[in-house]
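The complex is shown incomplete by one protein chain, all other protein chains being positioned as in the whole.
As written, the chains take the letters A, B and C, and residue 1 is the first residue of each chain.
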């Protein structure tokens, strides 16, 4: 087995395992995702649904949060595994969140439970013409301009 | 009937009517909301669910979008009407979005279909210690600092 | 001028006008959008940002909410106009929300302020392999299963 397929298989297995920890009481549809950081580490997560549907966080975004929290800023491969007979496809929101940390050539592997129906598509094919927000100054400078950014509160 | 109760009733009726236009195929739970602008105009909206649950927009936020799109920046009363026997209560996300345009004394009326079980709570009671993002400079100045904010794109 | 270009121009003008009502104090980046319903009506909206960035609603979604609230379930064309020199491109989240009501052939017109740099891309090109949530039963049936869907509350 090649090194490439070895990494891919480990990523799909991590996504499949993360699926089992998903919190999906409202849809009954569990999804797991795993991302490969540019430094070789893997991070995974499942979907976390909410009573207010709009606050649901998909598996892909959950995995991205785990990676970012560990200092990752570059993702080089993604795997998504979902319940049901058909291989999943990431929603538009997740494609956008992945694009914050991954490039158009990044492979996105998708499969059904157990890794069945494995398929690969590049992120650039899933989300062409990606939206980016670019100001005239670098992020660090932009941040410093907020001299006193803070959360304040007004009592009830 | 007092002028106050007249306005309240009109707001609740608008929310109840908006409920019927909700797009809620995933939850089967339709909600309508209406907001009263400080200039006396009313705006309403229903929940707009999405196949990707996390992209669902609640009725309250839908109504706020309608108001803001018409130039409103100050909301002075809110009504929410939902399917089901129990009067609804806004989710935390909607409370936060309402707080962007309304103050702690703003009344939030809730009722079941047809206006049954009408109840009122102040926004400040629903969302005390509200989160605000405040930079050291006024929004207009902050905006001008983004000399060249734009959406760019990278081809696929 | 053909009827097609006439409709297109009206849609772009509506999006451009909606841009001016955007609430974008955090990014300073105003966007307006307009959607053409299958029955010929037009609906528009601007982005509605929030102190909690994650609660921001893009212009495209704001316009969709307006249409859905008026009973629309089928969108046949979209226009998006944004501040800045470069024509915008919808984010992944908005593409997904548009796909809830529009098909892959739906034209998405984008332009800079004043309609400059007008460009068209099909929704199917912007969001190929779209995610859909399909249960084994039709939505109406699924809804009826929630015998008693409701918002409940626990006092503080």
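Here are a few things to note about the model shown:
The rule we apply is simple: a residue touches a chain if its C-beta (ideal position, glycine included) is under 8 Å from a C-beta of that chain, and two chains touch if they have at least 3 such contacts.
Because the structure is predicted, anything quoted here is derived from the model rather than measured.
In the full complex, chain C touches the omitted chain through residues 26-27, 49, 51-58, 61, 91-94, 104, 124-125, 127-137, 142, 145-156. Of the residues in chain B, those that touch the hidden partner chain are 27, 29, 88-97, 99, 121, 125-131, 133. Those residues of chain A that touch the chain absent from the view are 18, 21-29, 44-46, 48, 50-53, 55, 57, 61-62, 64-66, 68-71, 73, 82-89, 93, 96-97, 100, 131-133, 139-140, 142-146, 148-153.
Here is the rule we use: only the chains that are shown with their structure count from here on.
Note on chain placement: the centre of chain A and the centre of chain C lie 23 Å apart, centres being C-alpha means. The mean-CA centres of chain B and chain C are about 18 angstrom from one another, to the nearest whole unit.
Centre-to-centre, using mean CA coordinates, chain A is 29 Å away from chain B.
The set of chain C residues that touch two or more partner chains comprises 27, 29, 88-89, 93, 96-97, 131, 133.
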